[in-house]
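The complex appears here minus one protein chain, its other protein chains still in place.
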Amino acid sequence: MNPKIMGEASGPASRRCWWFANSGIRRLLWTIALLCGRSAHASNVLEKGGSTSIFAPASPPAHLIAGLAHFVLLVAGGIFAVVAGLIIYAAIRFRHRPGDDDSWEPAQVYGSESVELAWTIVPVVIVTILALTTARVIQEIQNPSRPANALDVQVIGHQFWWEIRYPKYGIVTANELHVPVGELSDRQPTFLDLRSADVVHSFWVPRLAGKTDLVPGHPNVMWIEPEKAGLYLGQCAEYCGTQHSLMLIRVYADSPKDFVRWVEEQKAGLAESSNVAAGRHVFESYACINCHNVAGTAGSGHFGPDLTHLMSRATLGAGAVPNTYSNLRAWIKDPGQFKPGVLMPAMNLGEGEIDSLVAYLSTLK
Amino acid sequence: MSESVAAPRPITVSLSEIEDDSPSAMSCGRIGMFCLIIAESAIFAIFVVAYVFYLGRSLSGPTPRDVLEVPVVNTICLLSSSATISMAVRSLRKGQKKRFVAWWSATLVLGIEFLVGTGLEWRHLIQDAGLTISTNLFGTTYFSLVGLHAAHVLVGLALLLVVLLLSLSKAVGTEHADRVEVLALYWHFVDVIWVVVFTVVYLVGR
Partner (left out) sequence: MKPASIQATVGSRDYSVKERSEQPSSVAAIVHSWITTVDHKRLGIMYLMFAMLFLGIGGVEAMLIRLQLAKPDSHLVGPETFNRLFTLHGTTMIFLAAMPFVFGFGNFLIPLMIGARDLAFPRLNAFGFWLTVFGGLLLYYSLIGGEGMAGAGSAPDVGWFAYSPLTARAFSKGHSTDYWILGVMVGGFGSIATAINLITSILCLRCPGMTLMKMPLLAWLYLVVSGMVLLAIGPLTAAQIMLLLDRYLGSHFFDVQAGGSAVLWMHFFWIFGHPEVYVLVLPAFAFASEIIPVFSRKAIFGYPAMVAATVAIGFVGLSVWAHHMFAVGMSAISNTFFAISTMMVAVPTGIKIFNWIGTMWGGRIRYATPMLFSLAFLIQFLIAGLTGIMLSAAPFDWQLTDSYFVVAHFHYVIVGAIVFMIFAAVYYWYPKATGRMLDERLGRWHFILFLVGFHLTFDTMHLPGVLGMPRRIYAYGAERGWGTLNLICTVGAVVQGAATLIFVLNVVRSLRTGVIAGNDPWDAWTLEWSTSSPPPEYNFSTVPKVKSRRPLWDLKHPDDPDSHYE
């Protein structure tokens, strides 16, 4: 028999096979490095509050998930080592070598009942173990025990910002969530009631918990319990329209004292001085009041974020730009320059009007 | 291009050694129609799921109990048409062309009655009961499900009409019985779907 096979490969094939082994090993090492979180860069980013790695958990749901993840990665790694090893071994060991006698074909083996039974049973066992582990973690996260002093917060997703309400305190704010850090002896988890005013969004702060969608007409509940004070970053994780990318969320975990202080500040009425009356007048006579609420003024709109404590927040536009005087000024003039597709229109105010308006808004601490 | 290559070698073995499990009762046409029926059933299933899921969830507006009357006559007509079309096919196989035309026309008439009856029911719902597809969830799911079925009846009737016209111009003979039966299969499917729709909408859902 003269096989008319085109293109033989002998030496180069073994080198190619090492490439596969290398890319697989390299990937494994990367993942291990991440798991250990040992890189200097990672820890710097961690301290600044910027890290959003799922392997830097700081709250029980995230810890539970990271634990399950380690287990699954271990199992997957083991399966990969064995099966990829077999593939590479077979690819090298049974390759056609130049000196081979091509007049006969290798032994035709059509199957083997025992081998096939073994490689059916082993995966079933592995899958069973994974399934049981997964079921347990699902239970622990979705049906947690709820201590008496748990905090309830309502999060309502909008295009493209987060409305945040504390029913117990009567606080309404936007884009920034403050929660208390509990103690081991006095746990204080925060339960988030997730709703949407328009389309589907998703609340994802990786270091604190897995993501849960905000679906209109379908309220969801999730819980977080940061174990250390600090800033935890997240963002919307379900495509919701033009500015889905700039719908960031900042979770501030405060010590119990700091949290109480923040609540008091938010509950406090306005402390405005008279020299911003002009700015307040601008706010109340233009379309601003149709969308924005400021406690004690004519503004009672709910389409846009509540501005009563605007200055207590670190960013404008759900993380689009830092909350500074000049950014606020530019934002009012034309929000689209920072967040194209944002639903707030350019307000077309005169320069003087913007100056007094910003002066007024700057007092809303 | 390939003229220089030797003619392909035929592969032959003695007939006694051949296993053959090609379906004998199933022609290509029948299998194809069954496949179409499966695909269509999947579409209908989703509309039925939507109907059942939204039962009792309308926020306002008329409920099924308020406005629906069981369409007994329509149903009897449509289901009988399955019987008449079977008789038609049987006649055609026996070569009784006149009887075939008679049974086939009866099927058409019964089908048309069903559509007219549905139309009248809809007119009553829209004009008298104030129920449209946009009134509430019930209106949405009702008109879409029954409408989808009615559209399939309409298509079936159009095809039945084509066959009727062909047979009136003497173009349909016993040799076409298989193909006509494939069309009858579609018609039976439309009837079975009506049984499901009828049960879900007028019996269970009311």
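A few notes on this one:
Chains here go by letter, A and B, matching the order in which they are written, and residues are numbered from 1 within each.
Here, contacts are C-beta pairs under 8 Å (C-beta built on N, C-alpha and C of every residue); 3 or more make two chains touch, one makes a residue touch a chain.
Predicted model, so just to flag it, every value in this text is computed and none were measured.
Across A:134, A:255, A:300 or A:326, the residue that sits in touch with the chain not pictured is A:134. The omitted chain makes contact with just one of the residues B:28, B:73, B:165 or B:204: B:28. Among B:50, B:112 or B:126, only B:50 touches the chain left out of the display.
Looking at A:230, A:256, A:301 or A:341, the residue that reaches the missing chain in the full complex is A:341. Contacts to the hidden chain, counted on subunit B, fall at residues 1-3, 5, 7-13, 15, 17-23, 26-28, 31-32, 35-36, 38-47, 50, 53-54, 57-59, 133-134, 136-137, 139-141, 143-144, 148. In the full complex, subunit A contacts the hidden chain through residues 1, 3-9, 13, 16-17, 19-20, 23-24, 26-27, 30, 34, 41-42, 45, 48, 50-55, 62, 64-65, 68-69, 72-73, 75-76, 79-80, 83-84, 86-88, 90-91, 94-96, 100, 105-112, 115-116, 119-120, 123-124, 127, 130-131, 133-135, 137-139, 141-143, 159, 194, 198-200, 202, 204, 206, 209-213, 215-218, 220, 233-246, 340-341.
Following the convention adopted for this analysis, only the chains that are shown with their structure count from here on.
Between the CA-based centres of subunit A and subunit B the separation comes to 50 Å, rounded to the whole angstrom.
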